[in-house]
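With one protein chain removed, the remaining protein chains of the complex are shown where they sit.
In this document, chain identifiers A, B and C correspond to the written order of the chains, with residue numbering beginning at 1 in each.
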Amino acid sequence: MADFSTQELMIIATAREIRDGEVVFIGMRLPIAAFGVARLTHAPTAVGLFEVGLARHAPAQGMLYTMSDPPNQQGAAWATGLIQVLGLLQAGRVDAGFIGGGEIDRFGNINSSYIGDWRRPTVKLPGSGGACDIATMSKRTVAIMNHEKRRLVPRVDYITSPGNLDGGDTRARAGLAWGGPAAVITDRAVLRPFGPDGELHLASWHPGQDVDAVRGHTGWDLEIMPGARETEAPTPDELKALREVVDVEGFWR
Amino acid sequence: MADFSTQELMIIATAREIRDGEVVFIGMRLPIAAFGVARLTHAPTAVGLFEVGLARHAPAQGMLYTMSDPPNQQGAAWATGLIQVLGLLQAGRVDAGFIGGGEIDRFGNINSSYIGDWRRPTVKLPGSGGACDIATMSKRTVAIMNHEKRRLVPRVDYITSPGNLDGGDTRARAGLAWGGPAAVITDRAVLRPFGPDGELHLASWHPGQDVDAVRGHTGWDLEIMPGARETEAPTPDELKALREVVDVEGFWR
Amino acid sequence: MRDKLASLSQAVGELIRDGDSVVLGACLEQNIAFAVVHELIRQGRRDLELVAPISDGATDMLIGAGCVGAVAGAWVGNVSGGLGHNYRRAVEQGLPVPLRINDYSNFSLGMALFAGAYGMPYVPVRSVLGSDIAVSNPAFRRAEDPFGGGPVLLVPAMEPAVAVLPVQRSDRFGNCHHWGNAGVAQEAALAAERVLVVADEIVEPEVIASDPNRVLFPAFRVSAVVHEPAAVHPSPMTGRWKRDTDFYQDYHRRSRDPDDFRAWLREWVLDLSDHAAYRAKLGQRLEALRIRGEALSAPANFAAE
Partner (left out) sequence: MRDKLASLSQAVGELIRDGDSVVLGACLEQNIAFAVVHELIRQGRRDLELVAPISDGATDMLIGAGCVGAVAGAWVGNVSGGLGHNYRRAVEQGLPVPLRINDYSNFSLGMALFAGAYGMPYVPVRSVLGSDIAVSNPAFRRAEDPFGGGPVLLVPAMEPAVAVLPVQRSDRFGNCHHWGNAGVAQEAALAAERVLVVADEIVEPEVIASDPNRVLFPAFRVSAVVHEPAAVHPSPMTGRWKRDTDFYQDYHRRSRDPDDFRAWLREWVLDLSDHAAYRAKLGQRLEALRIRGEALSAPANFAAE
């Protein structure tokens, strides 16, 4: 077995979605670690935004449970309002955003609001937060999900965060001039939109997984992207950045 | 002759337009002195706003040539942006505003933009600044003008700052749900809108003036408001506040 | 200027009435006025409409206590724990009382308050388009940009009855300083009919006047100032209080079952007379959350001469 945890691999796969110089919404938990790894490796000038009204160059020193925790305030590059930061999204100035959710469908639409009919839901999830804003207005959206059949579904019950909607040009016709899913990073695989419909395809499977296992845990008939292969293992530099700087406590090991 | 200058009388007449507890746009020069007198006499809790992005309780210590001068920054109650301050107007939270201009007409419309046809003006005046915003959105507008026939005209060439437009309900029909002229304070008189048309009438003439003199310097057939009389002379308290605190240098004497 | 200092019970009693819309958690996960939440529960307020982009735990608590009739928000839950159990029970089972939900995203909620703050009847946004938020919240309206830019979503202005805004320091007159991320605090203060400032510290007016740029909203918009240190516990406040994660997790565990929640509510809210009693009950635990280090802002000079 490889000498890294699945979560470490997910963090590093997420980090690779951030390019140098980009402005990204990094949300909470796993993407924060990914932002730290990216800054220390291939993306030293990336900037992280938080919808609470913060921008950071270097990731916070100290554990964050929420975006508003004191370590995220100290040494921030900008402390301001929600509109100032989310407005950058609407102005087309944010390259990528990282979001999660309760369920995702084959067009990358995400539900974090209601399971069942929204008028009489069987489960009430917490809601959008900034996820809908990021999904509609960042240049690329990257979703982080646990790969379970009940979470990767043919069609979500409620679209909190639009992906490619019904595929094809339906996203553009809804008035979303740019953006959409770029990747879905799960604990088993990386999916990416492919083809004219922008349906999520299997782009790579993590070490220890295989195509059948991934397809077996997906709620729709997952197609394989040309050139799909095993997810590239973390490089020594990536693991070093993660373990020696970003996650010295070993939270993600 | 009375023991006060015309400008002192204008300042005190302007101060009387400010009620205690009100939030007012005080602009530059004479109204700033008026705000100071009002705070020291009958309106100790009035708040002054400046469209550059400032609010003040006490008037600035020291001479102001512009609203952005250092004495207006030090000890301000709020230093912020233009939208935050002018937005209060649009939200209906500003009681009164003080403005000037190149010419004013019998419905209180003010021109501070173009003399002649705006497509080929004979004189280009500086423009609105915040005056149009104040005239359209404060609860009451008070204009300060020199009383000359060429300045008090039947109809302005260009409406920079709407008064009662063409009189009657024309202001409301233009979409201005509140506000309009409350007073015009000149070096000869105080005019106020009166009657169903909201035309400016003579409300009081300053000591040393009389009805005929005022009418003779007005560009339209100025009607007399019922109860019109001589402008009330400054009280000892008002003059004391002006001379001993607001205008110790005697700039306005 | 009017002295606006009031006790917590007096201010809550006078400013927040049954049926009011109340902005809570304007700074998202920091500066949540739990002291006001507790007092609303003790005073038995009913049918509130809570307005909050994210109000980590506080909304859930008020819902469980039966104080809430509607929520206009983007995210309701417990950031440390996940789902809000009381929120789920209210929406899924109508317990203890049914709850109306007005769905927003963070940005559309912020812009609704912006419009309210600055007197715009509505604002056009690009967000929410294509989502079911535009379906489940009937307040939104889809339109075409008349300048030819394609579809937009029109978000109507929101003018809440009350904004509850914790700050690090205030004077007795409502001049106050706020720092760290501001969320929608400025827009909420300017949009609301009444503003309740909850100050961690009361200072002399000169302290506030020394830095007018650190003022988010002017004192004439403030209805009352309440002085309660650590009013935000268990949420953090920049430079003052760290987050009490264990407290959130304990609340999450003990709110899973309705009976356990009622026991929790008695222990931490109903059986305590005021916030001083709450602080006393926290005791050393609260002291451990106090930020003791110093990382001070570089001074800015405002001298005129």
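Here is the rule we use: a contact is a pair of C-beta atoms (placed from the backbone, for glycine too) under 8 Å apart; a residue touches a chain by one contact, two chains touch by 3 or more.
Not measured: the values here are computed from a predicted model.
Novice: For the full complex, can you list every visible chain touched by the one that's not shown?
Specialist: A, B, C
Novice: If I consider the whole complex, including the chain that's not displayed, which of C:V152, C:A189, C:A224 or C:L286 touches that chain?
Specialist: C:V152
Novice: Using the document's definition of touch, tell me which of B:P31, B:P59, B:G130 or B:P234 contacts the absent chain.
Specialist: B:G130
Novice: Which residue, B:Y158, B:W205 or B:W252, contacts the hidden chain when the whole complex is considered?
Specialist: Result: among the candidates, B:Y158 touches the missing chain.
Novice: Pick out the residues on subunit B that sit against the missing chain.
Specialist: Listed in rising order, the touching residues are 28, 50-54, 65-70, 72-76, 79-83, 86-87, 89-90, 113-114, 118, 121-133, 135-137, 158-162, 165, 171, 174-177.
Novice: With the missing chain put back, which residues of subunit C would touch it? List them for me.
Specialist: Answer for subunit C: residues 119-126, 141, 143, 145-147, 149, 152, 154, 156, 168, 177, 179-180, 182, 203, 207-208, 210-211, 213-214, 238-240, 242, 291-305 touch the chain left out.
Novice: Just the residue numbers, please: which parts of subunit A touch the chain that's not shown?
Specialist: Output for subunit A: 23, 45, 47, 54-55, 57, 60-62, 69-71, 73-80, 83-84, 87-93, 137.
Methods note: only the chains that are shown with their structure count from here on.
Novice: Among the chain pairs here, which one is joined by the most contacts?
Specialist: A-C
Novice: Measuring from the mean C-alpha position of subunit A to the mean C-alpha position of subunit B, what distance in angstrom results?
Specialist: Chain centres of subunit A and subunit B, defined by C-alpha means, are spaced 57 Å apart.
Novice: Quick one: report the Å distance separating subunit A from subunit C, using the average Cα coordinate of each chain.
Specialist: That gives a centre separation of 28 Å.
Novice: What whole-Å value do you get for the distance between subunit B and subunit C if each is reduced to the mean of its CA atoms?
Specialist: The mean C-alpha positions of subunit B and subunit C differ by 40 Å.
Novice: In subunit B, which residues are in touch with two or more of the other chains?
Specialist: In subunit B, no residue touches at least two other chains, as defined above.
Novice: Can you tell me which residues of subunit C touch two or more of the remaining chains?
Specialist: Within subunit C, the residues that touch at least two other chains are 186.
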